[in-house]
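Quick one: structure below, then a few questions.
Here's a slice of the assembly, chains where they normally sit.
A and B are the chain letters, set down in written order, and residue numbers restart from 1 in every chain.
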Amino acid sequence: MQHFTSVKDAYNIDKLVNEALLMKKMPYADKHLGKNKTMGLLFFNSSLRTRLSTQKAAQNLGMDVMVMNVGADSWQLEMNEGVIMNGDKAEHVSEAAAVIGQYCDIVGVRSFPGLVDREYDYSELVLKQFMKFTGKPIVSLESATRHPLQSLTDLITITEYKTVERPKVVLTWAPHVKALPQCVPNSFAEWMNIANVDFTIAHPKGYELAPEFSGNAKICYDPKEAFEGADFIYAKNWSSYEDYGKILSSDPAWTVSEEKMKLTNNAKFMHCLPVRRNVVVDDAVIDSANSIVVQQAGNRVWAAQTVLKEILLTQMRVESPYLF
Amino acid sequence: MQHFTSVKDAYNIDKLVNEALLMKKMPYADKHLGKNKTMGLLFFNSSLRTRLSTQKAAQNLGMDVMVMNVGADSWQLEMNEGVIMNGDKAEHVSEAAAVIGQYCDIVGVRSFPGLVDREYDYSELVLKQFMKFTGKPIVSLESATRHPLQSLTDLITITEYKTVERPKVVLTWAPHVKALPQCVPNSFAEWMNIANVDFTIAHPKGYELAPEFSGNAKICYDPKEAFEGADFIYAKNWSSYEDYGKILSSDPAWTVSEEKMKLTNNAKFMHCLPVRRNVVVDDAVIDSANSIVVQQAGNRVWAAQTVLKEILLTQMRVESPYLF
């Protein structure tokens, strides 16, 4: 693995999941792999799970970790090329990324979309510039359109908790008070579409994901119908892709309720967190025995550790081609 | 030791102090204890001594450390249960704490009181929610009503510097330009009341601490009288508990001056820091040979390290009951 920014970087998702579940049993078995290697974590936006779980994963592999809130700790970065830098951006990403690449062996980057200009967001400029200029493997810590460490975590968790060979997995839109990115649903759909699951996306009309992400998933516009027979209910709010960045509905029928959960096949409840209680999901559901949101977040460590291990191994193979 | 949030968690304060003073002589003797263990430090408020000394203590024990400024680095947390989260708080403490507990073996939390609603502050909601939801040992890095790592430090320092078996220790209120919490005096009183010292609290009328904290301490309302024969003068400002959060006095007679120090038994001067010079204490006092504020702050490492060691040992006993 050279970078990790989408499911396309995972040549075999089942192998990754197995590796992660093995790692969970022996967290420190690879502590030698990261010796004298440095992980840089760059945050353009807030983070709790990603910040802590990726640090923990890198430390489990014996890596040193450096965390930086870009903008607050360092300088505002100019992302566009060819501009006259006489505004408020003190540094260009071409230098910043290249310099960080001098100090770090793997670089993680979190940069959310602005939700104003769809073309700009979906161009993934920030992520692409870091990939272009850093000269080191880039791990997406959630970019403008995807959150692949979350999706790998989700597949690990589904694999761990499934009780049938091919579970029915439902990604359901839910209401929220703020306009949120499409990253988590995009990425989740991208992974579920190639995983061994029966995959449905449920949302109000107007909330269709970009076709390259929704792919062949079944689409359901009814807030209840999709729940029938589901083994996993994955709730998440997102803003409209069509009417870009807009909130089109706040219909409480889409809140995940006990009543709706009763329609399922005793489904597990999942969410990437943070979650707005009693808006996205009722207390009764997220506090129930079927809620696995905390265990899911716990698996973020093993997803990140598996990805970092794969990247470290690839680096070693490049440096020492006769080693393996 | 399972948690460390008040003197009640220290079943034997003399043993803790002895352990700390031994540790000070051999700081790295227990570096194996924290191997592959992670300390999480969560700050809802500013911190210098606590931030650095607890990091240092954890590193001395071989632990990995992750530091997070809650709100700035991550999300605003909702502390109350059962609410509809449609406001500015993006995450509930029940998820945030549980998730952090997935990544950390011990979690330190700093959260100051608001000084507006006494009942709310004294309910210690933030600390209690972290204890309820984290599923891991919680160490108070100063909560709404107590600062136990400071108080253990203070007892260590008094033990180190005392020249009589049972010294006279005076906690004296002093003026300040801002309304400050009662945490440090509350906690100091709680510890001194069971330590082998002759303990007096001096303050203007209206500054009485809550009775559960002042306990059997002698109370003195005269800014000079209490200093007579004192072996230790511990200065600290706090706002009123009765007229909650209010500043009732700025009388400079309560500033610790050279003149007042002359009334003592050549007393050592202590303060938890940060301190406002020439408001709380005159330069001549804090810069004198009898001022031990820096050494006191230095002892924060050994207090934290002792507490973390006790918690790590308790965890091991739980995990391997036949080990000890």
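Basically, contacts are C-beta pairs under 8 Å (C-beta built on N, C-alpha and C of every residue); 3 or more make two chains touch, one makes a residue touch a chain.
From a predicted model like this one, the values you see are computed outputs, not experimental measurements.
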Identical protein chains across the whole complex (2 displayed): 3
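Here is the rule we go by: only the chains that are shown with their structure count from here on.
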Angular offset of chain A relative to chain B [C-alpha, multiple of 5 degrees]: 120
Intercentroid distance (Cα basis), chain B paired with chain A, Å: 39
Chain B-touching residues of chain A, taken from the complex the two chains share: 27-28, 31, 43, 46-49, 51-53, 55-56, 59-60, 69, 72, 177, 273-279, 283, 286-287, 293-295, 297-298, 301
Chain B to chain A touching residues, read off their complex: 36, 38, 40, 64, 66, 68, 72-75, 78, 81-87, 90-92, 94-96, 98-100, 102-104
